[in-house]
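One protein chain is absent from this view; the other protein chains keep their places.
The block that comes next holds chain A.
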Amino acid sequence: MRRDIYLFSNGRLMRKDNTLYIVSEDGIKRAVPVEQVENVHLFGQIDLNSALFNFSGQKEVMLHFYNYYGFYTGSFYPREHSVSGIVTVKQSDHYLRKEKRLFLAKCFVQSASFHMLRTCRKRGIHGYESVQIITELSKNIRDAKDVQQTMGIEGMIRQHYYRALNELIPEEFTFAERTKRPPRDPFNALISFGNTMMYTSVLSEIYKTQLNPTISYLHEPSQKRFSLCLDLAEIFKPLLVDPLLITLVNKKKITSKHFENHDGMVYLNEMGRKIVIAAFDERLQQTIRHRKLKRNVSYWYLIRLECYKLIKHVIGDTPYIPLKAWW
């Protein structure tokens, strides 16, 4: 069972004795079993050298970097170990052909809105006006003529969804609108941070498959990011991240003291990030019984299954049916 480690303290991460060592500022060395590490998330100020990069490349450990405010900077993405020309070619083909791309884009939005409604239903606010609007809007997805329209509907759904979420969180967290780059209030900061963690998790799962993370369908591939992660994350954000955040604020695990405000730019402090990550990590390891596979699979693995389904779709094996949580 490989897992992620999160470095918050400052210090040095190095290769020694063919494993990873973390040397803290006060000189305490700790060995980390490299065979058990999947991703390393670096939040603090950490020194690294090329020997470490070579080593983590060899061991296929991804390094994800975040800046001082906890925003995603980038990843060290080791040499692709599973490449398949066929998949890349077919994946591009599905992007280039309008109707094929539209089909996939719609799939992502449909699944996303399904999960948004699911979250609202589970929390007992399905009767609210904004939720009703989402239900109406999600029926329109099928009729969208192109990807821009699909994106438009998705945007509207999201607006109403965030309005509905306001009903579920304590008053101190209510927010008027979704603001990002930078988030302007605590709950926006939470959403941004949760989404960041989701993107990197999806990226590390895509990395294990033959998919090319830069070719996307709903988002434009020219977004200077691994945009396929954004596509797939759409499915998982309302399923994993949002319920988690609602629970955290309602159980008062996250309170106003976990935020810092810098000239209207709000972000989580170290303690807050740790709480969110611990909860997120735990959630990803939770398992549910898979209907078709007839065994328990974790949320981590569900992300990977989504990638496999996408591969099967693009190579023309089985048509893609997006995940719709059945539990």
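Simple rule for what comes next: contacts are C-beta pairs under 8 Å (C-beta built on N, C-alpha and C of every residue); 3 or more make two chains touch, one makes a residue touch a chain; residues count from 1.
We take it that contacts and distances are computed from a predicted model.
Remark: of the listed names "Chemotaxis protein CheA", "Electron transfer flavoprotein alpha/beta-subunit", "Acetolactate synthase small subunit" or "CRISPR-associated endoribonuclease Cas2", the one matching the undisplayed chain in UniProt is "CRISPR-associated endoribonuclease Cas2". When you scan A:32, A:156, A:288 or A:305 for touch with the missing chain, the hit is A:32. The chain not shown here is touched by just one of A:9, A:140, A:179 or A:298, and that residue is A:9. Contact with the undisplayed chain is limited, among A:60, A:93, A:260 or A:281, to A:281. By the touch criterion stated above, the residues of chain A touching the omitted chain are 1, 3-9, 17-19, 22, 24, 30-36, 274, 277-278, 281.
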